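So the structure is just underneath, and the comments pick up after that.
A single protein chain has been omitted from the complex, and every remaining protein chain is retained in its original position.
Moving on, here comes chain A:
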Amino acid sequence: MPEPLLDIRNLRIEATSYPPGEPPRHVVLVDDVSVSVEKGKVLGLIGESGAGKSTIGLSAMAYGRGGVRLTGGQILLNGRDIREAPVGALRNLRGKEVTYVAQSAAAAFNPARKLMEQVIETSLAHGVMPKAEAEARARSLFAQLGLPNPDTFGDRYPHQVSGGQLQRAMTAMALCPKPDLVIFDEPTTALDVTTQIDVLAAIKRAIHETGVAALYITHDLAVVAQVADDILVLRHGKKVEYGSTDHIINRPEQTYTQALVSVRSIDHVEKTAAKPVLTVSNVTARYRGTHFDVLKNVSVDVAPGQTLAIVGESGSGKSTLARAITGLLPPTSGRITFAGRDLSRDLAGRTKDDLRELQMIYQMADVAMNPRQTVGTIIGRPLEFYFGLKGEEKRKRIQELLDQIEMGKGYENRYPAELSGGQKQRVCIARALAAKPKLIICDEVTSALDPLVADGILKLLLELQAQQQVAYLFITHDLATVKAIADKIAVMYKGEVRRYGSKTDVLTPPFDDYTDLLLSSVPEMRLGWLEEVLAHRKMESAGN
């Protein structure tokens, strides 16, 4: 067996946290984790947020974010322990032997400097190669990563290229100084599925062609299955399972891994329905002071007890449609009928009942709740405001709602900061339910959550729908979620509805080009999926 390039043995990482109003607490972020990566191999680190995957990734550079201490074990890079290495040696190692690709390329590039300068910066700073050679290497990397016009690409500024291209430029930056190891920290998480697949393919090819070793950190098992040779599953800073990708995906042993692999397996039978509760007809809208329609002639409807999923990539107008329906962005033309009555275009013209029966749940539960109000106040306010409930009556109803969202007793007096991500989203659901709505608009409600938690939220939403016959307008970019819960689907692209109908109709071929691209870009939880899709696309484009 060849000597591993990176060998982490019994790593232990600790930090001191300062919870508000309490004495500082000692926390163990990573506990007794051992992994190794050989030259030319890719190790996937997977786990939910707070599992310690980024912390382990950064430890491969012997780096800890503020307050984080590497307290135990060994980190052997090319056979030497870098955990106790002096700062000078580490400075020489970072950016030369080990490089890093961050999640948000947009935030990682300096907007005032051209891409080329930034891509070759580390190579020059470390004296790896002269400037002309570095530029030539960068251009060849641009070509390898499938960037358009590789010879002139470097002359552009970060704002002149798309998000997916920027992410690839950062990969080029990491590969430029010919490192031994590259750490990819969620490189595709912020991208749309249709872009993600290109970036994923580019990264995979670049890793293969340059022969570097890589750590690939993500929370999406389907993505990591496409690029990694081995996978380490983490939870709460501890190893859950470690093995080859084939082993983890096809024969997981631990229950947690099994749950991750089988996530989104909700069986949802499509419901056909009677008279719609919400009808949007020919709605066109634009933002004030602009001359560009962000919604063009959109017509959709949804019936009681039904879920209409609006899918599309960012910028497709999905959230704008929600704003038009809620009255935050009055449409320039078109009609919105709700519960048998015409809805006023803007918020000010709507009755209290209009507002009550149309509720909204947001993507980020953190900012959707006032941090200075207790859960009791947050849920209690709609009860008081719409139904005039007070005192004991209100308290009883709050408890009822908390029971419905499966949170039980003792939560009324907590503040949002004292809840977990999933609990926060549940409280937002309870706040919407408190108004006894006929329609709830769910704007990406699960995209900020870890897969297992998101699953719980979706199941809860479906249960509540079955009990109360509330309709959902479910905005999402995640097609797996759509398959799990939708009765009807509208595919949006550039402000238009491209495809609309019942779930089976929309998801059954023949597809239009865009829907096909969108559907085939959703990573599937099996090995070799990426190659299949790419080969298929190549064949099709060759046939045309």
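Keep in mind that, in the parts below, contacts are C-beta pairs under 8 Å (C-beta built on N, C-alpha and C of every residue); 3 or more make two chains touch, one makes a residue touch a chain; residues count from 1.
Simple rule for what comes next: contacts and distances are computed from a predicted model.
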- Which of "Cytochrome c oxidase subunit 1", "Formate hydrogenlyase", "ABC transporter permease" or "Carbon-phosphorus lyase complex subunit" matches, in UniProt, the chain that is not displayed: "ABC transporter permease"
- Message: Can you say which of A:Val27, A:Ala89, A:Leu347 or A:Ala466 touches the chain missing from this structure?
- Response: A:Leu347
- Message: One chain isn't shown here. Among A:Val27, A:Ala89, A:Ala136 or A:Ala417, which residue touches it?
- Response: A:Ala417
- Item | Residue among A:Ala190, A:Ala339, A:Leu355 or A:Leu460 touching the omitted chain | A:Leu355
- Message: Among A:Asn92, A:Asn370, A:Ser420 or A:Thr504, which one touches the chain that has been omitted from the display?
- Response: A:Asn370
- Given the contact definition stated above, which residue among A:Gln144, A:Thr326, A:Gln423 or A:Thr446 touches the chain not shown here? A:Thr326
- Those residues of chain A which, in the complete complex, touch the missing chain: 20-21, 326-328, 347, 350, 352, 355-356, 358-360, 362, 364, 367-373, 381-382, 385, 415-418, 431, 435
